[in-house]
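And then subunit A:
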Amino acid sequence: MFELIQKLFGRESSSSKDIAKERLRLVLVHDRVNVSPQFMEGLKDDMIKVISNYMDINEKDMEVNLTNTKTSVALVANIPVNRMKRGVYIQE
Partner candidate 1 sequence: MRSNVVFKGSKNGLQLIIDDSADFESVIEQLRLKLESASAFFASGNALVHVPAAKHRLTSEQQKELITLFNNYGLTWQEDIDNASPAVDSSPENQAEEAEADQTLIFNRTVRNGQEVVHRGTVIVMGDVNPGAKVIAGGDIIIHGTCRGIAHAGALGNISATITADRLIASQIRIAHLISRAPDNLDIPECIETARIKDGVVIIEPAQ
Partner candidate 2 sequence: MGEVIVVTSGKGGVGKTTTTANIGTGFALQGKKVVLVDADIGLRNLDVVMGLENRIVYDLIDVTEGNCRLKQALIRDKRYETLYLLPAAQTRDKNAVSPDQMKELCEDLSKDFDYVIIDCPAGIEQGFKNAIAGADRAIVVTTPEVSAVRDADRIIGLLESEGKHNPKLIVNRIRPKMVKKGDMMDIDDIIEILAVDLLGIIPEDEYIVISTNRGEPAVVNPVSTASSAYKNIVRRLTGENVPLMTLETNDGFFDKLKKIFGL
(Lines give C-alpha, C1' and ligand atoms only; values in the text may rest on other atoms or scores of the structure.)
Protein backbone atom coordinates (compact mmCIF):
# COMPACT_ATOMS: atom_id res chain seq x y z
CA MET A 1 0.00 0.00 0.00
CA PHE A 2 2.75 2.43 0.96
CA GLU A 3 4.67 1.72 -2.24
CA LEU A 4 1.55 2.76 -4.16
CA ILE A 5 1.41 6.04 -2.31
CA GLN A 6 5.11 6.55 -2.94
CA LYS A 7 4.59 5.99 -6.66
CA LEU A 8 1.54 8.27 -6.68
CA PHE A 9 3.51 11.13 -5.24
CA GLY A 10 6.50 10.67 -7.47
CA ARG A 11 9.10 9.01 -5.25
CA GLU A 12 11.48 7.27 -7.59
CA SER A 13 11.89 3.52 -7.30
CA SER A 14 15.65 3.68 -6.83
CA SER A 15 16.05 4.92 -3.29
CA SER A 16 17.91 8.13 -2.79
CA LYS A 17 20.51 6.38 -0.67
CA ASP A 18 21.54 4.22 -3.61
CA ILE A 19 21.88 7.34 -5.71
CA ALA A 20 23.98 8.84 -2.95
CA LYS A 21 26.26 5.79 -2.70
CA GLU A 22 26.91 5.80 -6.42
CA ARG A 23 27.64 9.54 -6.53
CA LEU A 24 29.94 9.23 -3.54
CA ARG A 25 31.87 6.37 -5.10
CA LEU A 26 32.52 8.41 -8.23
CA VAL A 27 33.35 11.61 -6.42
CA LEU A 28 35.91 9.87 -4.21
CA VAL A 29 37.58 8.35 -7.25
CA HIS A 30 37.94 11.86 -8.61
CA ASP A 31 39.10 13.31 -5.29
CA ARG A 32 41.76 10.68 -4.81
CA VAL A 33 42.94 11.17 -8.36
CA ASN A 34 43.42 14.91 -7.97
CA VAL A 35 46.59 14.29 -6.09
CA SER A 36 49.17 16.86 -5.22
CA PRO A 37 52.36 17.43 -7.25
CA GLN A 38 54.43 16.20 -4.30
CA PHE A 39 52.57 12.92 -4.42
CA MET A 40 53.40 12.43 -8.08
CA GLU A 41 57.06 13.34 -7.55
CA GLY A 42 57.32 10.86 -4.71
CA LEU A 43 55.70 8.15 -6.79
CA LYS A 44 58.02 8.88 -9.68
CA ASP A 45 61.14 8.74 -7.51
CA ASP A 46 60.15 5.43 -5.97
CA MET A 47 59.38 3.98 -9.38
CA ILE A 48 62.78 5.09 -10.69
CA LYS A 49 64.51 3.44 -7.75
CA VAL A 50 62.79 0.10 -8.26
CA ILE A 51 63.00 0.03 -12.04
CA SER A 52 66.67 1.01 -11.95
CA ASN A 53 67.38 -2.33 -10.29
CA TYR A 54 66.34 -4.01 -13.51
CA MET A 55 67.12 -1.57 -16.29
CA ASP A 56 68.69 1.78 -17.06
CA ILE A 57 65.99 4.23 -17.90
CA ASN A 58 65.85 7.75 -19.31
CA GLU A 59 64.62 9.67 -16.29
CA LYS A 60 64.37 12.98 -18.12
CA ASP A 61 61.91 11.68 -20.71
CA MET A 62 59.94 9.59 -18.25
CA GLU A 63 56.23 10.39 -18.04
CA VAL A 64 53.86 9.18 -15.31
CA ASN A 65 50.20 10.20 -15.29
CA LEU A 66 46.98 9.36 -13.54
CA THR A 67 44.22 9.40 -16.10
CA ASN A 68 40.60 9.37 -15.06
CA THR A 69 37.46 8.78 -17.01
CA LYS A 70 33.96 9.00 -15.51
CA THR A 71 34.21 5.51 -14.09
CA SER A 72 37.82 4.47 -13.72
CA VAL A 73 41.35 5.57 -12.97
CA ALA A 74 44.57 4.30 -14.55
CA LEU A 75 48.24 4.94 -13.82
CA VAL A 76 49.93 5.27 -17.17
CA ALA A 77 53.71 5.45 -17.45
CA ASN A 78 55.88 5.89 -20.49
CA ILE A 79 59.47 5.06 -19.57
CA PRO A 80 62.18 4.99 -22.27
CA VAL A 81 64.62 2.15 -21.56
CA ASN A 82 68.29 2.64 -22.42
CA ARG A 83 69.41 -0.88 -21.67
CA MET A 84 68.69 -3.86 -19.51
CA LYS A 85 71.00 -4.49 -16.57
CA ARG A 86 73.18 -7.59 -16.70
CA GLY A 87 72.67 -10.40 -14.25
CA VAL A 88 69.04 -9.82 -13.66
CA TYR A 89 67.65 -12.15 -16.28
CA ILE A 90 65.46 -14.69 -14.73
CA GLN A 91 66.72 -18.11 -15.73
CA GLU A 92 64.02 -20.54 -16.59
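The rule we apply is simple: a residue touches a chain if its C-beta (ideal position, glycine included) is under 8 Å from a C-beta of that chain, and two chains touch if they have at least 3 such contacts; residues count from 1.
A quick word on the picks: all candidates are chains of the complex that A comes from, given by their letters.
All figures in this text were calculated on a predicted structure; none of them were measured in a lab.
Engineer: Can you tell which one of 1 or 2 makes contact with subunit A in this complex?
Structural biologist: 2
Engineer: Give every residue of subunit A touching candidate 2 within the complex, in rising order.
Structural biologist: Within the complex, subunit A touches candidate 2 at residues 1-2, 5, 9, 16-17, 19-20, 23, 26-27, 30-31, 34-36, 70.
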